[in-house]
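Heads up, one of the protein chains got dropped from this complex, but the rest are sitting where they should.
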Amino acid sequence: MKKSNKKNSSYFHDAVERFMHHKLAVVGLAVVTVEILLLVILPVIMNLEPNAVTPAVNMAPDKTHLLGTDTYGRDTFARLIYGGRTSLKIGFFSVLVQAAIGIPLGIIAGYYRKAAEVIIMRLADMFQSIPSMCLNIVLVSVLSPSAETLILVIGVMGWPSFVRLLYAKVLSVREKEYVEAARTTGTGNLGIMLKYILPNSISPALVAFTFGIPSAILTESALSFLGLGIQIPEASWGNMLNAAQSVAIISTKPWLWIPAGMCIFITLISVNLFGDGLRDALDPKTKIG
Amino acid sequence: MGRYILKRTLTAIVAFIGITIMTYCLASLMPGSPLDQLVQPESGISNAELAAIEHKMGLDQPIYIQYFFWLKNMFQGNFGVSYTQHRPVVELIAGRIGPTLLLSLSSMLLALFVAVPLGTAAGYRPYKGIDYASSVLAFVGQAAPNFFVALLLIYIFAVKLRLLPISGMYNSGSSGTAGEVLKHLILPCLALTFQHLGIFTRQMRNSMYECMSDDYVRTARAKGLNERTVLFKHTLRNALLPLITQAGLSLGALVGGAIITEQIFSWPGMGTLMLKAIKDRDYPLIMGITVIISVIVLIGNIVIDIIYRMLDPRIDDKV
Amino acid sequence: MGERVLEVNNLTTVFHTKTGTFPAVSQMNFTLDAGETLAIVGESGCGKSVTSLSIMHLLPDRMGEITPESSIKFKGTEISKYSNKQMSNLRGNEISMVFQDSLTSLNPTMTVMAQMVEPFMVHQKISRKDAEKAAIEMLRKVGIPNPEARVKQYPHQFSGGMRQRVMIAMALSCNPSVLICDEPTTALDVTIQAQILKMIYDLKKELDTAVILITHDMGVVAETADRVLVMYGGQGVELADCHTLFTNPLHPYTQGLLASIPKIDDDTRLSTIEGMVPSLKDMPKGCHFCDRCQYCTDRCRKENPPMYRAGEREVRCFRYEEGN
Amino acid sequence: ADSQTVTMAFTGSWNTLCPLAATADYDDCAANPMFDRLLELDGKGGYSYRLCESFDISDDFKVLTLNLRKDVKWHDGEPFNADDVVFTYQLYSSADLVTSRRLFLQGVEGCDESGIELSPNSVHVEKVDDYTVDVYYSEPKSEIAMFAWNMYFTVLPKHCLEGKDPATILQDDFWTKPVGTGPYIFESTVPGESVTYKANPDYYLGAPSIETLCIKVIQPASLTTAMMAGEVDLINGTLAAIPDADMEFAQTLEGYNAESMEGTSANFFVLNNKVFDSAKIRKAFAMLLDKDAMIESGCYGNGAKVYTTYAPKNVWSDQEIIEEYGYEFDPETAVEMLKEEGFDFDRTYTVCINDMAVRQAICTVMQDTWAKYGLKLEIVTLDTQTCISSMRDEAYDMWINGGAGANFTSLETGFIIWVTIDDSGEYGPYNLAKVDDPTFMKVEKELASATSEDEIKRLTQEIQKLELTEYNYVYIIGPYINTAISDRLVGVDKDMMLTRGFNYSEWKIEE
């Protein structure tokens, strides 16, 4: 039973404020933002040719090739930038697919209960019990590997976590008096779900969204390891890191894997930190003051 | 409780049937056929012979008939014979299930054994040294790709320190003692544990942190209990509950996710068998492995649910 | 009245939050004698719970802190600087506490018995068996039917009233000198509330315990308290004998409060206190009540009045400054 | 490692120890230590005699007489004799048996075109006496043909397998503890991980000096690590090869002799016959291949340019023809030629590969070259099975595939199968390139029954010429095979490793 005396502050403003107090999360956000900016801007301002094969193969970093070249003489730095675009694209869109399937289903299951609940939740059970890596492999080989396939496959395999989150949250939100109030004021089911249930149960999904991105990037790199990830000549951090398949390369050609490894690592940590902060920010339990 | 187990089992069976249908359809959608194995430069097989074999194997039937046939046999305990390895699927899996369970369960246990004390310490003293240390470990764990961790471990322990073997489960030519298996287990287990360790530690830390501010903890303190009792008797058990749920969710990832680890360490488990089966389009084997892994996961989840119920008396009266 | 068991002087508790530090309770003074019931009333958020938690040293870790100039004397001993360890000998033993929400205040995963025996075993150092016997006895005393069977159950299997009885039994198990009840009946129905209040009254009589009863129900105060402390905005504004307070409230806030309560045999229009309780973080510089007070003067806005003594009672208002 | 144990690496796991069911080199070679063949290639193009002491060929080149050794015993002590050989022929030709190792029966009397018996035990193989067997062919066969096809013939014990139903014999429990005549006796296996053998004390060529032989599955990327950890003694380059990227590093490792050897395998293009129907266009494509760059980036320099199916080492390889009809990297001319032929430059062409590093390198280089000349190439990477089925369905414009290549004989390539066309005009199962010109079949058939050296030479030249000018195969590069042998293991015949053969009984451990 607290009230805020601040003028014009809104829920989101408060959330932003709580988030800003989470220093590591701010750092995470900053890193991700800078990274995305670099990935967007660098190809425009620099002349990067990620797929250009040159005779200068397996070169250690020098002035012309900031991060050296790979076995085809392609510039590692250029590939790193383009690979980042691919990896982040896969990370983001595959979670988007998960959310796009999971959120509506979760809301329907939690709101209508009964048959919808049974069917959707059993389906989610089913998807979560299948060894997802096996199915990923099968699906990727059915659909032939490409960025779009990976997005689809990771998306289709990952929706149950969103359903569960949303479902649990909707169960409590639908009992809230404002939902009842909406009904007494004549709002239809669709309206209730969109205007009342969705905005009030979306916050765990937002958090799950950020945590989903790193895990999607990791899945892509794991599939790359099995040769089912992003295919040549396109670069992704996952398939670049795969250059480090053997100890020989790890110890003799660090420029081939350290950049991609560091990028994955930094991105994943930043996104995770950001997600952590977001969770605290969106969770009303962590009130400031 | 009995009724609950029954109910869970029945829903698990429904989920199980769903899984088999889905896997069967997907597996047969995969381009290529098991017969491709026979088509090789050395074979000189003819189209007619191939057709005859296809008919003999029943691969020319419509997919749903093949599926029902498979399902019928499965319920009779007959999982068929591997197309490429020519042994009953059950026998092939039986040979591999031990190593897989050994690997995934040991890494689950290891993850829990490290994550619980660490997460507890971190959640109990939040925003202190131990919390930051555990956070770093957790984030690193969550952010490092599995195969990469495996390589680093190999590099450090097998190459630099020459302490541990890198491949297989036994020494060459030896039939294997427990100690030997253990030695071979360490690296794959560590590699597999790393990621889950991160997730578990975070989970434990957060739930501990939340439980510490619960009202009953205040009550316990108000009774004059010392901190140790408050922590171990009152808080820990409640804080473990979300971790148990998390462990249930991770079970599938752990059993199925062992594929890469098994591959790198040539661990003779079901993961490598599965990869091979997929490569060879060995449908009975693909199905058999999927069935077994899903059954393990489903049973594991039931067991975890039961543990959860034993720890949390509230649930029993709710459902 | 009996010996003085508790003496709180100049208690100030500050909270450190991300947006700054603010006092949740400031300059609280009151005393408690053995066998006496002191009611603390006030609006939500005025610092009633924080006061009691400060006495128990149970403020949330790292956030709440008692300032050094505060003094809490228990039976003459200064306990405000006690360490956690020293306090744990007092808690549950000499000073006990009952919380409002009995469902969350009991550990959901432990049986009632397991929770009941703890104070016995910790403070009286008796064996588990004896502790169990004592616990069952105690539960019987608080009116739980068939306690031998019920102790094996979990808190969620008890009704709200039953749980509150368990809480009270647990608090009283070591015969404490002070029992702090933080809104023990707010969540309960009136008929159950009456039972519980009667039980507290009876046990208090029997054990000669001093009780601090925190509530915001003036009815409960009128019926159970010996003395009343009215709080507003983190401070005590009026401390008086129960009868005197109700018949002759001095502080404008107390007056307003009493006037805004509907009377059972009178349905004339209610009077109200206009305005809102200011937030603790931006309390007026002077008297905390000045924004809503009809007698407010410039001085009130600038200066926070101290507690003025008026015979047996104390009031925090310049209108009662000596010589006025 | 144990001083009396030798560990050999395989990069893939075998399916079965049953030679009848073998479909891959791993299967053949995992069973190899315990099952002897009649003859083996000796690594120099000659024969090394095993169960067969010598053989004779009748004057009409239609009867093969096998003279068997008399001192051979099965691992269980039973003597080996002609009955076993006849039994094995009958088993292989059995109609109920599903096997892909029946090639050697093609042309044997009493068998149909696929090598399946016409009626029960109709295969015409006769026991002359206990140690002599005659095999009758319906058409004349050259010595080379008879031998090349019999290479995959593994003799099985009659006394163990007699009376078993050929339809289910592949699943028989016998294969979990097989009995052979070879230098090593089956000891144990961890499925998918390793198989362990113990030396056969009664081996007819003398008991092997190495007590225990262990074949272990190790991922290619882990081979160098295994070497560093001393967990492997032999990486033979064909069953396990050190990745090119690691080779330089492997050569620096102490205790091993890591070596790149010229191999015979080759990667080649398969052009979709329907899209690229002009020989000139196909030639232009060949000229667009920057093989040097491919060798550099795909094999770290450890590779050779390849022009035909006959590896340079092969006695039938004809350098003159290559010089005359071969082509070198010449993109300008190639583009000219394409323009002349009215090649569509606007379309994006697709090439399909599996995820082998060499093939990826080939495609990457090619794509880069193409791009420089305004041609658009899209690379589609699929798993091997999918890749093959896409070839069958002609889903893409080109594929890159690989073959073992021919080492010593003219027939070893198995090329004939790739160009098979049924009587009905249907493509054979392995004719993935959809070669529909019957000339190829004819030449190959003639080669199979050619008996004189001159004839063989003429026909192999013909084939090489056809390959360079007409076939829709374009040979690209042949990577070397990267082998490593631990210093303590001596007596390994390196040449034999190329043909996946092993002279186990000569191996020794030297500390």
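The letters A, B, C and D name the chains in turn, as written, and every chain counts its residues from 1.
Please note the rule applied: a residue touches a chain if its C-beta (ideal position, glycine included) is under 8 Å from a C-beta of that chain, and two chains touch if they have at least 3 such contacts.
In the analysis below, contacts and distances are computed from a predicted model.
This figure omits one chain of the complex; the name its UniProt record holds, of "NAD(P) transhydrogenase subunit beta", "Oligopeptide transport system ATP-binding protein", "Acyl-CoA dehydrogenase family protein" or "ABC transporter", is "Oligopeptide transport system ATP-binding protein".
Per the touch definition above, the residue from C:I192, C:L207, C:C296 or C:A310 contacting the chain not shown is C:I192.
Residue in contact with the omitted chain (choice from B:K7, B:K72 or B:K160): B:K7. In the full complex, chain C touches the hidden chain at residues 43-44, 145, 159-162, 189-195, 197-198, 216-224, 242-243, 246-247, 256-258, 260-265, 267, 269-274, 276-277. Those residues of chain A that touch the chain absent from the view are 1, 3-4, 6, 8-11, 14, 176-178, 180-188, 191, 195-196, 199-200.
As a working rule, only the chains that are shown with their structure count from here on.
Taking each chain's centre as the mean of its C-alpha atoms, the one that lies farthest from the centre of chain B is C. Here the CA centre of chain A is 49 Å from the CA centre of chain C. We define each chain's centre as the mean of its Cα atoms; on that basis chain B and chain C are separated by 53 Å. Chain centres here are Cα averages; for chain B and chain D they lie 38 Å apart.
Those residues of chain B in touch with two or more other chains are numbered 30-31, 154-155, 159, 263. In chain D, the positions touching at least two other chains are 221-222, 225, 228, 382-383, 385-386.
Residues 122-123, 125-126, 128-135, 137-139, 141-142, 161, 214, 218, 221-222, 225-226, 238, 241, 244-247, 250-251, 261, 264-265, 268-269, 272-273, 285 of chain A are the ones that touch chain B when the two sit in their complex. On the chain C side of its complex with chain B, the touching residues are 56, 58, 60-62, 84-85, 88-93, 96-97, 99, 101, 104-110, 118-119, 122-123, 154, 156-157, 167, 170-171.
On the chain D side of its complex with chain B, the touching residues are 1-2, 5, 7, 13, 15-16, 18, 21, 23-24, 98-103, 106, 113-116, 152, 170-171, 175-176, 188, 190-194, 196, 212-214, 216-219, 221-222, 225-226, 228-229, 231, 382-386, 388-390, 403-404, 413-418, 420, 422, 426, 428-430.
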